[in-house]
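Excluded from the complex is one protein chain; the other protein chains are retained at their positions.
Letters A and B mark the chains as written, and numbering starts fresh at 1 in each.
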Amino acid sequence: MSEPRRVVRGLTLPLAIALASVMAAPRVSTAQSTAQYRARLIAALRDRHALRDSLDALHAHRIAEVPPDSMSSGRLHVRYSKATLGPSLDATLRGAVRQAAGDVDAEFGDAQIGDSGAVLVVSRVNWGMFTALGFDAVLVELSGGRGRMSPVRSPITERKLADALVDMIGTLATDGVPANVSRWAGYHTPARPLTHDDWEAAALDLATSNSSVARTCYSGSVAGCESALGLTTVRDSLSEWYTPEGWRALVASWNVQPGDPALAAAHAECVDKKVMATCERLARSRPVPVPLDMATRSTLFNLAIARGGRSAYAKLRSAHGTPLEVLSAVAGIAPDALVDDWRTHTLASVPHGVRPGAAEATVLLAWTALFGFAATRRRS
Amino acid sequence: MFAQVLYTQWKWARTELVLYVLAAFLIPTIIIRTGFSYVITYDIHSALGVSTLAGVCLAALAMLCAFGLAWRPYILDAGLKHVGPLSLPVSWGAFVRMRFLAGATLLLIPAAAVWFGGVLAAASVTIPPTLHAYPGGLAIRFYLASLVAYAAAFALQYVAGKHAVRVAVIVLVVVAVAEIAAQMIGFSSIVAGAWNMLTNWPGPFAVFAARWMLIDV
Partner (left out) sequence: MTDAIIARNVTYRAGREFAIRDLSMNVPSGSVYGFLGPNGSGKTTTLRLILGMLPIEDGTIDLLGHDVPKGVHKALAKIGYVPERLHLYPQLTVEETLRYHAAFYADWDHARAESLRREFALRAEQPVDRLSKGESGKLMMLVALAHNPQLLVLDEPTDGLDPVVRRDVLAALLEYVSSRSATVLISSHLIHEQERICDHVGVMDGGRLIAEMPMTAFRGGIKRLRVSRPPVEGGSLPFTLLNRGVTAGREEEWVVRGWQPAMREYFSAAESELREVIDLDLEESFVELLRSARKPAGTAGEAS
């Protein structure tokens, strides 16, 4: 083979991978000043409201056209088109509805999900990043024009469909969350039990927070945990949640755009030259973040629901007071006990994965032995 | 017998081993010390970021050590059509086992360097509260990861013989295409599924996706 052809062949794969990476990469936004950014944001919000109204109308119109084939199980009612889904998907949907009905009962108990239960619409769509390369998917939507939908991509299994159905039911179950609790949780109130990965992320958030109250929480203070979770009333969040070194860490985490030289200079003065007065001024110029993020706070929410049993969601609708008081009422235990329980659960989820455990080591040695055995079997 | 097989393989690989040992020692030392000098107190995310960088480099080094020690014994014997091993009064299986175990033993050397470098690196920086150093755990992970990668490369060599490189390239290309298809257009294939099984617990290469952190929570 000639040298140029060899070079071209050798470069084909790396170029293909690079091209694919570029096509999949997110777009980088252009630099702009803070004022310009604010104006664009407000305009976009206005457009969004108008768009949302149009989408809701379109959605309601589309759902009204779905043929009235239906099936029910427990408090779950599903509308779909048998002709569009086909016999194979029809059978899969039936199995999924049966599974989902059981999951709904187990996870949401007596939660209010509609006067006669939840109504969901299942339809078959073409889905994909590029229409020409699209493929079959199943869309699960709430009826009533709420705009909530969940696509299920191939391979479409009973488990995946059931999960999508239960996810939609979950959004109904959490419809009655008090507004202050929803605000505290950052509008992130999960309807399904969280996984170990979610708890692990919460544990990492607690262990790596640059807030002083998060560190006292980590060390054992329930009051520190309540403060770090944003459950207490604070007069001066910056001083109560962070030490001066923490202000510097906060400012250092900002992504300062080159289009604002004054901000860039102040940022450098705080981070590089350690001028604490500048750090404090900058930190106060923006909302002070709650030490533990939304995902972490949602684990407390989820723990309260889990402790509250079948009537947890019902109690959530009727509870009053501060977010901690509401969650305590849902869980049926005192606020300090709930937070302490959360702390124990979180710290137990701290990943200790650097050193392989006995199971991991055994599995790795077994694979090693298997490969070694394969090598001795054949003389090539 | 094993001692002599080990000695010959060590003699072949000693120059490479010196480089691996240097890299295994210097990666944590340089990255952690240099990185932590830029880390602000209580900016624990940045500290973990530095530790992650060192971990990624060590994971890559583990793979390099594994392939480096796996290919040489086979190539040297295959060049002479394995006449040497086949003329010895041991069965082929017994000889290959000795070769395999010799390479697995040599992998302990760079793993020990990881431990030593980790201890030195951790002692030379101020570790933020709530974080801890795990030089021993990291060295064990390094050894087990390099061992399983070595075993896979060793088996590929001895099973596929002179076609090993070709087989490996074809497999990698097919997997890359399947993964790109899965990520970009959601196209599930048996290849992508098999790759997921190998790289997720309890697959053999899941160890490379785990926490390779000298300094961690």
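By our rule, a residue touches a chain if its C-beta (ideal position, glycine included) is under 8 Å from a C-beta of that chain, and two chains touch if they have at least 3 such contacts.
The shown structure was predicted, so the numbers you read here are calculated from the model rather than taken from an experiment.
Any idea which chains on screen the missing one touches?
Spelled out, the missing chain touches these shown chains: B.
Can you work out which residue in B:Leu22, B:Leu88 or B:Leu108 touches the chain that's missing from view?
Final answer for the missing-chain contact: B:Leu88.
Have a look at B:Gln4, B:Thr34, B:Ser124 or B:Asn200 and name the one touching the chain we're not showing.
Within the whole complex, the residue contacting the unshown chain is B:Gln4.
Considering the whole complex rather than only what is displayed, give the residues of chain B touching the chain that is not shown.
1, 3-4, 7-8, 11-12, 76, 80-84, 86-91
As a working rule, only the chains that are shown with their structure count from here on.
Between chain A and chain B, tell me the centre distance in angstrom, where each centre is the average of that chain's C-alpha atoms.
Computed from C-alpha means, the inter-chain centre distance equals 33 Å.
Going by the contact rule at the top, pick out the chain B residues touching chain A in the complex.
Contacts found on chain B: 40-46, 48, 82, 92-93, 96-97, 100, 104, 129-131, 134, 136-138, 140-141, 144-145, 147-148, 151-152, 154-155, 157-162, 173, 176, 180, 183-188, 201-202, 204, 207, 210-214, 216-217.
With touch defined as at the start, can you tell me which chain A residues reach chain B in the complex?
Listed in rising order, the residues are 13, 17, 20, 23-24, 127-130, 133-135, 153-155, 203-204, 207-210, 215, 218, 243, 245-246, 248-249, 252-253, 271, 350-351, 353-356, 360-361, 363-365, 367-372, 374-380.
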